[in-house]
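All protein chains but one are shown in place.
Lettered A, B and C in written order, each chain numbered from 1.
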């Protein structure tokens, strides 16, 4: 069972993660992890912190001569701004953040005790974990990408684009948006939000290609692939809705229009002409690309802050202002990739077992052949 | 840790569930469980099976003289139609179902091996589990309801209704819809789908009131209340998207418009005037009603079936036709209540501990007082 | 991940178990489960209850035409004596039982609320689960047996017996003891305990042969095979110590005498001439037979009961007398087999993955070949 824990605060010494259950013999390139960390820090509309942090991973354990050996992999990402003990107390909780509920739960009058860990800074550790999982998936031909479908109400028109067109378009985009015209408007929208002290949310889509049919299971509620992916995506800071395939439209249209008819071609096997299901039927991957979307609320730390209450005096005041982004949808997409990568890597190892990369590959190939000859 | 497993096939002998970790001293009324089971079977547009099944629970263990004693609670719901070994093989997988992916995964040429367990019949067991969880929550003043917000594209207008108005309206509704005008149109839409051999999906909303602030946590990705609820709701058959509060609109509007400003009133404590967050901030309940929506795709078993392939001969044919519903959104809402009830009961017992109802209540009351005097 | 839950009280309607995560395509013979249940009920020194219960399993789900289909397997064992609601309250807790600690924990003044579930009757459900796991292991050539090594201080001399000699000897034994002379003395000891209203404990040994090297792992504390087996065995009612291989003697002798030197023979691979490690090194199976022992305290329900206290009045009195066994070591050995079978089945599916028996076997055979060609 692949599993991981993360630790670390926004202004603590560092972020840490332990990833446990990885096969031996997998090559891990620090540069690939650093590249993912860098991708998380990009995107128009990011705040001052992104300028001071250039995240680099330090792999503390789990490798020997650049490859996994079966032992837990631990990674550390240093915080440039390590000041948690010196930073002043915060008494005005920000609406939309963990601040108030956290202060009540953990019984503290200093909201900093809460916001330090609740911060999306934590996702850097998850991106490092995801980068390792991507290295595993890569060995099985599974690829994961994300792109931005909407920011602050501006929608990208990407429905008619193939996955490779999306990939090509976002390569040069500053907001990971595959529709260049929409992206221009998105940038304007972000500029307008900056000037008003306001913020924007949006929608990102994660696509995983090359996933074999049969990951996940309908047999028990907590083994469903869609349930696991939805839980993962919803666990990303600021995500408030998750959609698989054309799930929202699916509530609107009829069965005859929605479901993806099944076809077969010799040599190719079963296939579909549409993918409204987003690659998941009955809680299992069905062999089509997995498509899952995260809906991100606007950043909750605002330049023109909302009404709040001093949690000590109970007097009305304005919410706290921390260093802030104005829009972080592209970054959330990168985190979404990491979350999806972890869930798929976990499912691959559950289905195919194996303790060394070679063993898992052998098992995988046996199954691929079984499906081919089905 | 409260946990449960379910078992049982659609045409097997019965459905079974074991719920483990419940406090002692909780009164369990079989009638309340039966009533929930009955609610799951209702709603305009249900198929023939709902007429032959009148689900009744048999509580096999965990109670003594009508109350829990700390031991696992097991329940059984008999299937009227117990024919799994006699039913013929199915070779034409239905698009939108587990059929094809399941046959490949479990390596069977008889799709019946798959559809028997993948069927939404399994949710009866979850509703029984949820009914027991509701009995616990009831002791803490937590109430859960669901209503239908859309069916087949027909939207209910419920935004301006209070929770008690919604409750009142759905009491007499045949589709659990709080907007009587919309409901009439929904029924027409269902009738039209019946006549065409087509089907409809829709949206339901689950609302939980009385939830204390501080359930769940931001401290680790898999402890977030929203992640747990999203995973739970997405695990319900045919659900393809999950939204918390105004999460979809939240991707569109700005931060100043979206976030729920914080206020304080002596005696009442902290409160909000809006609840766009749906009662969850930073992965924790914030004291406001929890609002979560499930988006259900149209029923995948169709009267006018889609293209499919004979999994033995690989020749094109039409998908299988099982006994079917045309629309099951109200029922999915009832299952959604059960799923939310389980997740909240689990979180309540995690936060407040306790092995007897009295102990958990004492701990709960201590926290309520702590929050009041915060 | 194979997992299970059990439910049911000693005088409730029945015992229930759900076993989840089993591969499809495994033939399950109800007679084999019934035979295991019957073995649990045998052994000289059992009480009156064993005469009235002839446990038979009812398989409620998970099979179609006699084989698994990937869905959860649920089983039910009816209690002949279903009287839990009529039985009188118990106020005098028995030393050595869950009675007192349970009454305090679950806050009840009626010890019956506790003893009903704490009773070893629950192990019937685990034996049924174990029987299914044994059916899986059987497909991989893994066999599990138990025998009695000591009862009430009478030791069996079995060190010089081979596993097949042990097997042969216990086939005809009434206490599952491979040393016929010792068994005669054990029976006398039990008779003497019966006459005094006293009871006896003892030691059983579980041996698993055919286990491939490499189950379990040292990589994380909770993945160690020995830790999992020890937890499992210690979870059996009345077990107070667990030993792997010659673990107790191992604390006494020197390293040069204890450790099992490594040899290699072409065709056969690596092997040992001794097995003091009991088949486990570094938290992993090493290819030798797994040998694990459970130390059972004497039955805590006594005919000549010990001092106790009325939990209502706090006045001194004697402990309660329930229907009782005088010695149940052979039965505990059968339960030990079941526990070991579950843990090994879980580890086999973790290491080899697979969703159908054929897939798991193919993966297993690939590994066997890999080890052979190592």
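The rule is short, and it goes like this: a contact is a pair of C-beta atoms (placed from the backbone, for glycine too) under 8 Å apart; a residue touches a chain by one contact, two chains touch by 3 or more.
As the structure is a prediction and not an experimental result, all values here were calculated from the model.
Checked against the full complex, the candidates C:179, C:281 or C:337 give a single residue touching the omitted chain, namely C:281.
For the options A:14, A:163 or A:321, the residue in contact with the chain missing from this view is A:14. Of the candidate positions C:71, C:146 or C:228, contact with the hidden chain is made by C:228.
Only one of the listed residues, C:74, C:135, C:199 or C:356, touches the absent chain: C:199.
Looking at chain A, the residues touching the absent chain are 3-9, 12-18, 20, 24-25, 60-62, 64-65, 69-74, 76, 84-85, 102, 105-108, 112-114, 116-117, 355-356, 358-359. Interface residues of chain C with the unshown chain, by the touch rule above, are 5-6, 93-105, 107, 114, 117-118, 126, 150, 152-153, 193, 196-203, 213-214, 217-222, 224, 226-235, 237, 239-248, 250-256, 258-264, 266, 270, 272, 277-278, 281-287, 295-300, 302, 304, 306-309, 311, 314, 316, 319, 370-371, 374. The missing chain lies against chain B, touching residues 1, 20-21, 70-72, 214, 217, 219-220, 349-355, 358-359, 362-363, 366-367, 370.
Note that in this section only the chains that are shown with their structure count from here on.
The distance from the centre of chain B to the centre of chain C, each centre being the mean of the chain's C-alpha atoms, comes to 38 Å. For the pair chain A and chain B, the distance between mean C-alpha positions equals 26 Å.
Look at where the CA atoms of chain A average out and do the same for chain C: the two points lie 44 Å apart. Among the residues of chain A, those touching two or more other chains are numbered 214, 217, 219-220, 370.
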